[in-house]
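In this view, the complex is presented without one of its protein chains, the others remaining in place.
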Amino acid sequence: MKKIKNLEIQGAESVAIHSAKALSYVVRHQKQGLSKKEFWHNVKNAERQLFNARPTEPATYNVLKFMLAGLSRKSPEHVLEKVLEREKIVLEHFDKAMSKIAEFGARKISNGMVVYTHCHSSSVMAVLKRAKSLNKNFRVNVTETRPHLQGRLSARELNRNKIPVKYFIDSAGRQALKEADLMLIGADAVTSTGQVINKIGTEMFAEIAHIYDIPVYVCTDSWKYDPESIFGYELNVEKGKSTIFWKGKPKDVAINRHLFEKVDPDLISGIISELGIYPPSMFAEEMKRSYDWLFKRRKP
Amino acid sequence: MKKIKNLEIQGAESVAIHSAKALSYVVRHQKQGLSKKEFWHNVKNAERQLFNARPTEPATYNVLKFMLAGLSRKSPEHVLEKVLEREKIVLEHFDKAMSKIAEFGARKISNGMVVYTHCHSSSVMAVLKRAKSLNKNFRVNVTETRPHLQGRLSARELNRNKIPVKYFIDSAGRQALKEADLMLIGADAVTSTGQVINKIGTEMFAEIAHIYDIPVYVCTDSWKYDPESIFGYELNVEKGKSTIFWKGKPKDVAINRHLFEKVDPDLISGIISELGIYPPSMFAEEMKRSYDWLFKRRKP
Amino acid sequence: MKKIKNLEIQGAESVAIHSAKALSYVVRHQKQGLSKKEFWHNVKNAERQLFNARPTEPATYNVLKFMLAGLSRKSPEHVLEKVLEREKIVLEHFDKAMSKIAEFGARKISNGMVVYTHCHSSSVMAVLKRAKSLNKNFRVNVTETRPHLQGRLSARELNRNKIPVKYFIDSAGRQALKEADLMLIGADAVTSTGQVINKIGTEMFAEIAHIYDIPVYVCTDSWKYDPESIFGYELNVEKGKSTIFWKGKPKDVAINRHLFEKVDPDLISGIISELGIYPPSMFAEEMKRSYDWLFKRRKP
Amino acid sequence: MKKIKNLEIQGAESVAIHSAKALSYVVRHQKQGLSKKEFWHNVKNAERQLFNARPTEPATYNVLKFMLAGLSRKSPEHVLEKVLEREKIVLEHFDKAMSKIAEFGARKISNGMVVYTHCHSSSVMAVLKRAKSLNKNFRVNVTETRPHLQGRLSARELNRNKIPVKYFIDSAGRQALKEADLMLIGADAVTSTGQVINKIGTEMFAEIAHIYDIPVYVCTDSWKYDPESIFGYELNVEKGKSTIFWKGKPKDVAINRHLFEKVDPDLISGIISELGIYPPSMFAEEMKRSYDWLFKRRKP
Amino acid sequence: MKKIKNLEIQGAESVAIHSAKALSYVVRHQKQGLSKKEFWHNVKNAERQLFNARPTEPATYNVLKFMLAGLSRKSPEHVLEKVLEREKIVLEHFDKAMSKIAEFGARKISNGMVVYTHCHSSSVMAVLKRAKSLNKNFRVNVTETRPHLQGRLSARELNRNKIPVKYFIDSAGRQALKEADLMLIGADAVTSTGQVINKIGTEMFAEIAHIYDIPVYVCTDSWKYDPESIFGYELNVEKGKSTIFWKGKPKDVAINRHLFEKVDPDLISGIISELGIYPPSMFAEEMKRSYDWLFKRRKP
Partner (left out) sequence: MKKIKNLEIQGAESVAIHSAKALSYVVRHQKQGLSKKEFWHNVKNAERQLFNARPTEPATYNVLKFMLAGLSRKSPEHVLEKVLEREKIVLEHFDKAMSKIAEFGARKISNGMVVYTHCHSSSVMAVLKRAKSLNKNFRVNVTETRPHLQGRLSARELNRNKIPVKYFIDSAGRQALKEADLMLIGADAVTSTGQVINKIGTEMFAEIAHIYDIPVYVCTDSWKYDPESIFGYELNVEKGKSTIFWKGKPKDVAINRHLFEKVDPDLISGIISELGIYPPSMFAEEMKRSYDWLFKRRKP
């Protein structure tokens, strides 16, 4: 739990998986002989702590909700059995989802293309590596993504995989896009109206892609869907410390500390998830069809 | 001359002024008793060297052209007299021009405004400081301007002058603009069709300003006008070394090395120069009216 | 019924509720001893009259449809029982829906915001008052909405509720929006393709909001959805008398008498109804999921 | 089958119907006494051949899928019975669908309108003729649609039906649209993200319609939906031979041979199919609701 | 002078003409025997008063500047002679200019056109009446122009001149434009960058005209050019009293009191003045060519 909070574990999928494991661990290690109520109290307590470690990640929220859904009045034994079963489902889900996203996304890449990406998304990396393994020839343009320079992570990972890559500073994003045929990005969250939350700069670059008629696909596990957004809840989008942006800045200079921004659904051609490729405005509908337990409202 | 070449002297105006001084120095220190032809040969030689030290700066080109215009067949004495006279004119020109730009530009700033700027332009700084000295209250949003981080120069200079400033990473440029009422930028060159050459990112931000209906003014000495652009010559726009963008990048990763880009004249409300405020498309016309010697074509 | 026709009852929800009550009244006051057929004939007759009193309001149409759905061959006693039951459901529906809309919508308002609205919508008022009751500080910009000046109704209502408000003439709508962070409007109807029918001027202002990147939310009871729009039926949108626009106009001057216009779904970020917040293009799908009886086609 | 391959049968609906008939013919004419496995082998073989005759048409693919869905392990007798039953359903489907499309679409046409269309679509023709039969007065602007000049087919057919028509060369498409109130087009395929595949030029004209605020409706049988698009498969869009574009072109001149292009769903107001009128982004959802057998994945 | 200040004299041309007459009157009625200095002092005093009566109108400013240009050290007799001479020139100027504008503008109107105008401009009226006198058939769409309803003045004047006219409320401006082929507006001032100051709503409508590809011409006497705008001076644009907008408004409701707004030069196809038809960005250049005395800077 600490690792999650201290950001030692990175990537929304990773955090979600660890939360499932941690919750399962807690359930498994409860003392023997607790009453139903005491047992449930402890479990819920753990869930709350895990949730609060990363309160802005729908994937974690959804995993925790899934792990305990409908178990509130069950016996400790039943809860244990179900939680172990569901932990396995969660692990399998993320595993299979990633390979499906890679498969579906790779079909959008053809020979000779230039693909643009911003930041570093494991789903986008999976798509690009899958396309490479299918012997497709393409180049990737990547923007550096200040302040954390995740663009370098992407560039290194692609380079290790023998995928040609060209590196641009963020202010040259328009030039990076002008050469591109396709824009692929990850997502931190998806809302009921199809808005995608992603690293700052994404909407500006998506808008330019839209003007230049370059399709924009979001590659993401569908569990990043935020079911609370239906009811108007806004995600608490994380901000960074000022030193991340400017170490040693003069005291009186203010800093814009946003690290994420929303991307308008009109700028997105489709969301590539393990469910297939759907327009962002239809995503909530598709989620309801596939995971109805998600839409039974309850805040941990 | 060396200092100019080695970039020890920075800022287009500074380079132009030093070129005038250097040329005057050369003329003053020619050996006695040279023939008209020998004398002129040496002077032209110096001019060429000075020009080649910074071949992409119209201000330097224009200053050199002005210094020697119409003197090719004159006696060494006449040339000396004229060059000294013109050196003085050049120094006065840049001095007066800056204060006029500051005066005209400051009139565009009113109380309560948020002004956006990218990079660090001495003309823009002069405008903002002049507005401050007129007791206007306003805030400045500035983007950091990777790779050289000139946004920090701007932020520090404004902060020292008690002007409130807010600092944004380049990818947050849209957020910086959304809060702004006015965008002010400098220029490295202006062409016959009203295109402005400025630091990379400027066109992307100017386009966003245009969408949001925020006026964009370019603050610049008019001598940055490139008279050769009438004849289709394209400025050799400087690129940076890859290490400036990513020190220690993997060998096979390519780098986009552009440091400057053109800004479409449609995105610019007006150019604020010592001549007054004119639309970019009319700038060449106004230059012809004011400095006709500039339009007698000749490449040093 | 007369009151409805003579516009003594205003507001789509109000009319719908009164139609339910009136129909229930008619059912309750049928003579004893009528045959099934006679009884049904009378009831249908009343329904038709109520429908025709306001033929352009989907809410009324939907309420009437709901009240009698599946009862055509039932005994008078059964019909009476069901109609009373459904009347109650209708009243509860509109009551609960309004408070849900207020709740969901208020979550979109945060401190320091400027909210823009056009015309006077009871749902928008409910949202704004709810946000105020949550101690949020915000200002409302409102356009006057010629010819009926409903903007003044909005301004007065907000003012009575201590919400700061600024009043703009319609031609200054762009200025009203330029200061705004959020646009909230009501709806007279919503179609299968997500078009929203609202007071004239709404689309022009929504377009400006779209350009300025200001989210536009439509606050409306979902029963304003027009289920006939699936089959291509166009709503008969009401026009006003010329004297409303210009009393004493010269005889030969023509008058544009439109009072309503359609708003393109691309300009709308989401529809806030009692069902939650969904994109307009998904609204029909969500309606089907929630109220399937609505989609059994039948024109009263 | 040969006729289908040799393009003797034209129009997606026509090809789909003939494929159903051909498959049924094959089933009916199998030798007596085949084993279940042999029988099924032969039937599948026929299906594959039919599919390959026109691999880019979803309507054919969907019809073939429907004809054999769930029959793989059934007895020859059962297969025969089902195939005959389904053949009838297919024929009825296309017949009824066309008249529903005509009905729904005609409601969008009102007196005095100018309707724009590109190419020649049987669904669009059906809509226009239905509107005419309802005594609506309107004019049609049609672009010629190089290289096959199907605009002339449309012009002739409308002219025969006494509908006034004006003919434009493709480069005058903007002028054709500037006079128009409504744009109607057919479709060759519809994808999971709401993209519509249609004759080249359609997206350019739809974009102009969008700028001029002219609604664009796509008239199409819903079976042109491509269920494989959910998984990222791209339709193999047909190209033409160079001689179609320029007979006798110089050897070294390259030719752009695209005959079709994708239309962005943002440019489309609605898809008019036998299911009703829905936005393109919701089309996949509506298909799932209506034809769930289509979404059981299997490539023939 | 009083009449001017009290707005008894309306219309920028009218005010300018009366200022010329008033100044001439003052010069003519100076006491005999004044010293050169006393005489000039009185005259300058009068000029200042006239200027201050309407400080926001460039036409008045320019007329006053023209009347006294170069006369500061001349004898009273000489001044008298020149002022009388120039008064005549001014009167002739405005008279001839109006008929030239009418002539040039009328050439832009052809049979069958719909012309859109906002507010009431004497130059636009002159153009429309001239076109009518040339037997051109066209209709005018006019928006009412709250708060002063000058659209009704336009409608009445056109109606008296047998020109068909259709009246729209301001919020229906988009509908007024959608039917139009040409937009004609007047101007209160024109700046060095080609911005046009006109009645509120003009920029919003000009933007819509631009989107719909409808040419926008500004009809104005060139003396409305503001020569001070070159130096960054902003016109003090007049605001109205709140009671003009809402008589009896609740005390705490704020009012947006702008009556004028700037129109971006990019939205204007040309300025029709007595000098001919030029793009707004070239207007300052054309003024310099025609009236160089205007550009000798001096504030009265």
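Quick notes on this one:
Just so it is clear, A, B, C, D and E label the chains in written order, and each chain counts residues from 1 on its own.
One rule holds for everything that comes next: a residue touches a chain if its C-beta (ideal position, glycine included) is under 8 Å from a C-beta of that chain, and two chains touch if they have at least 3 such contacts.
Quantities reported herein were computed from a predicted structural model and do not represent experimental measurements.
Hidden chain, full complex: it touches shown chains A, B, D, E. From the options B:19, B:256 or B:281, the residue with contact to the chain not on display is B:281.
The chain not shown here is touched by just one of B:14, B:49, B:193 or B:242, and that residue is B:193. Counting the whole complex, the residues of chain E in touch with the unshown chain are 103-108, 213, 266, 269-270, 272, 276-279, 281-282, 285-286, 289.
The chain not shown here touches chain B at positions 192-194, 229-234, 264-266, 281-282, 284-285, 288. Where chain D meets the missing chain, the touching residues are 118, 141, 143-147, 152, 155-156, 159, 164-176, 199-201, 203-204, 208, 245-246, 249-250, 252-256, 258, 261.
Quick note on the criterion: only the chains that are shown with their structure count from here on.
In terms of the stated touch criterion, the partners common to chain B and chain D are A, C, E, listed by label. Counting steps between touching chains, the shortest path from chain C to chain E takes 1. Under the touch definition stated at the top, chain A and chain C share these contacting partners: B, D.
After Cα superposition, the angle needed to carry chain C onto chain D is 120 degrees, rounded to a multiple of 5. Repeated interface: C-E and one of A-C, C-D or A-B share more than half of their contact pairs by residue number, and that pair is A-B.
Under half of the residue numbers at the interface between copies chain B and chain E are found on both sides, making the touching surfaces mostly different. Averaging C-alpha coordinates per chain places the centre of chain A 44 Å away from that of chain B. Centre-to-centre, using mean CA coordinates, chain A is 59 Å away from chain E. Across the assembly, chain C contributes 213, 266, 281-282, 285 as residues in contact with two or more other chains. With chains as nodes and touching pairs as edges, the resulting graph is of another kind, matching none of line, ring, star or complete.
Each chain pair that touches appears in this list: A-B, A-C, A-D, B-C, B-E, C-D, C-E, D-E.
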